[in-house]
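A single protein chain has been removed from this complex, and every other one stays in its place.
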């Protein structure tokens, strides 16, 4: 069953309205809602007095309309009576300022009292709802992640370090604390990296981020264990925040979950510009799918502009539907719109639901209803289908954390760099999986490793094995700079992979923000010049073949990119940061090398993805542009939404979607 | 008598200088000074030891030269001995940081000890000066308004809420605290909206601002009662800060005063650009006059650049005089220059007085002296004259406070929106009154209601009565969104006035910051296109006639503005934010509709205002430009400054002023 529904807050509305809500939901084809995630105060208004009756009634109303329920544990929004118990319950931010009551997520995740009250509410919820047949799963808390810098966390961090390093001698050695006399002689001397420091020991900076990520994993596990105890047949999830969120190690922190779900917003008040990059959402999906290498849910699929103080830029007609299908195209097995009806009160008064404040169906409801109708036709075909990928882009949260400590260049962003590399494949309509530095590499033909700044021996070894066995690997600048304690390696770059690259970097250039350079490629299939910026590695080949040269400044004619045969495979090293055309070309060349063809050739702005069910495939063609586009099909397809056969040159309307079933499968 | 003078700080200068100051003042035609407002340390250098002798002598010197005195209570600048008594005396800002000693206005307005010392000094002053015949009035404190977030204020806020809502159930219901589980079960749990929250419950945010405004009203009233007890024949005022100041509800907070005075600065260090918008000062004046619907004083009329760390952009020759006459044209009955002589020490070393630091008369003195001479000729004609208006623009401090919590759009500012609407009339030379949402509407022909975001049933009812009786009302976007607890209404927009507008807004578009749109009007007198930005309401007429359409994007051809007949009147709804030309056109059309003609047609940059005394009127023609302008008079006038008759086409020199007495009154 394809799950389709909304996040619903019955506690915000008069009980007599619930039936109408359920009716409108059923009418739109909804079969699931998430509830209760922020309802702690409604479930435990007074300490120790639990009330689930209202929620029982709400579930009853919904399940009568055929709607299943995912329950959220409400720990992201503790009630005032709890938070007024002690100041220590509140998180302290990196400025050393303690949060006060009045928003959400204000708790310190290491506070022991908070764990006690967490246990009580989660226990009682799980026990109460374990046998309710309408309940199918649980979401733990909501959007984990803010870092705390309080004294409780500080002490816990010291213990975490003690476990990791065993002795202070080892910690001092690994962090290189002799620099500026930071040699710790008691564990209790070790500080947390408050913002006032401006700069910090890189080892400490990285470990603190790891520790805070582990903290949330522990707190989540604490809740999961309770749920699993009572409700062994329910699935457990947490709603993540896509590729862009960089405070948690999502690989580690989803290991304990049954399924990954995430919150997919393309229009929020924090970016009021008109342009939406469809590749960003695509990367989000592919990252979320890559966490467990399997399909996921969108637990909050945008149902309108997302705003707090501002009303976000209004999504145009068709965008909600387009974005929903993009989610599905990339592997969503469930779509839950956030939220059912726009709240009339509270911080999120302008976070638009499927219904407007007044509760009457409008344009957004009708658009969602259209999707619901379409899904009722094609949901069965989608169910059980998977996304297949032959290209992986490798990322690492350790590297992210390390770049947070030292971004290396004001115009460099690791996340943007990965997005740019990703867009090279995206614009070629080549599906990509985002994997971690610890993931197995079998099954991929190409593994791209952008700026793997923290490079462990294990990862280097895995990559070497992959290449030796015939894989193609591509590296970019700032790879292999550090070991896992965030210490710069003692050898020439790219460090542990210099050997498989067949190169040595004897000098690198950090470019001025008002300067750029150029590379010239010398490959038969790529002879162009491309502008470069930010960084230039000056490569000395040690066996590798040079495929591109810098063309300006004192390093004119010095090697800028190389390719090296290594066992049955190849290793490409790109020593520059290029533009979009550069990334598209590189992705084309490298895919070609691996015999990987685009799913379809389309005009820019038209995205193609596929899902496979056995040997049958569904093509999703998504027009992200506001103008009609023409595409040429390579065979006969069944247009599932419009229920007709199509082939040859066809049109796709602005912001429209085609879901095509291949009638003759040429790609197998 | 027209009051004309300066703010004088005799305590800053050697006593032997006072006579020369008095001589120079009298020479310039001064008849009033304000004194003592920051002189607490001089009047009570040691706790409980009061010394008013020096002030008696200063008053004596001045009154010997025919100069009257307004005394300021000195509570805006407590001396160190007082503030060092307890930390709690200091205000805590929205970052939670407690002020320290060294500026002014550093006190918490709810601190009980501060009230005790306030009572002592005000009592002693009032008692001492009650019978001094030179003293004519009092100014309470100085420029009230900074919000405090300390624990004393927090507790007071909780009491204020208890009084307002009676029960927590009511408060929780009104604020919708069920959102994110903020349900308060003890009054003491309710927080103040510190900046660290980033976002806040809109109900709490609005009420806190109301509470802080009430706090200053109470503190002011506390002082007023003492003054009135001793000095029943003296007037009491406070110096306000014009339209732009948005921390206090100036309607409520001037109710206890006899007369409104305000501080009129056009050149301060906080804006070092060259262009001065004369409409801004005009709006300030019209707002201040509208507070009590009667004339006001300018208690601080700019006498040079206003600077602290920077020397503000130097006013050009003629500007001080021009700005003085603009004050008078808009209803000033007193002009008090700030300050007499530039201070040689302290924060305001670069807040330029009539005299420079060295005390010798210079350009600024001579310009003020010229005004003094002119006023000695025309003061009698001005005295007792009033500004008449037929157009009102309605504003609301509740709406301001609500927009502070949620600005709705990064490019929207309620204050700027009102200014823009105001400028439409200003550039048509149509006098406007700025009124509150609670003011009676009788006597106006047109009431413009821009973005009345918080719209009460009472206001909606008053507007309906006004329209039914023949008035014309114009609304703009974001009207009627909220009720008075800052909760979004449960009905379609424009909410409570949808009915009199004859429309329903089924969708609105928050526009991207890099996008705009257009409206096309279809009125015989207005067929133009205008660019629009920020916001677009898509209007469904329910009886109203459509007068303009959007012309771009997915809502092309959807109604953008309507007009509705309602009783004997008309209601216009404008669903867009237009540019200056748009606002000028709309003001012209709407005034025409009401039979209101411009006072005079002038080139842009030449302002015309009028004051009426019985059925005689004085025209003020103000050339705000640096080039000579020509205007065409519609009859014969007496030029009061130059004492000659003029008519036909005349020239007005750069930054010059004409004060014209109509010889034949055609407008009655």
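Lettered A and B in written order, each chain numbered from 1.
What we mean here is this: a residue touches a chain if its C-beta (ideal position, glycine included) is under 8 Å from a C-beta of that chain, and two chains touch if they have at least 3 such contacts.
On a predicted model such as this, the values are computed, not experimentally measured, just so you know.
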| message | So one chain is hidden, and I want to know which residue out of A:233, A:490 or A:644 touches that hidden chain in the complete assembly. | response | A:490
| field | Contact with the hidden chain (one of A:27, A:123 or A:200) | value | A:200
| Of A:40, A:138, A:160 or A:175, which sits in contact with the chain we cannot see? | A:175
| Looking at A:186, A:442, A:527 or A:643, which makes contact with the chain not pictured? | A:186
| task | Against the chain that's been left off, what residues of chain B make contact? List them. | result | 9, 11-12, 38-42, 45-46, 74, 77-81, 84, 93, 97, 99-104, 272-274, 305, 307-314, 316-317, 342-350, 357-360, 362-363
| query | Mind pulling the chain A residues that touch the left-out chain? | reply | 95-96, 175-186, 188-191, 193-194, 196-204, 405-410, 487-492, 506-515, 553-554
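We adopt the following convention: only the chains that are shown with their structure count from here on.
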| field | Cα-centroid distance, chain A relative to chain B, in whole angstrom | value | 49
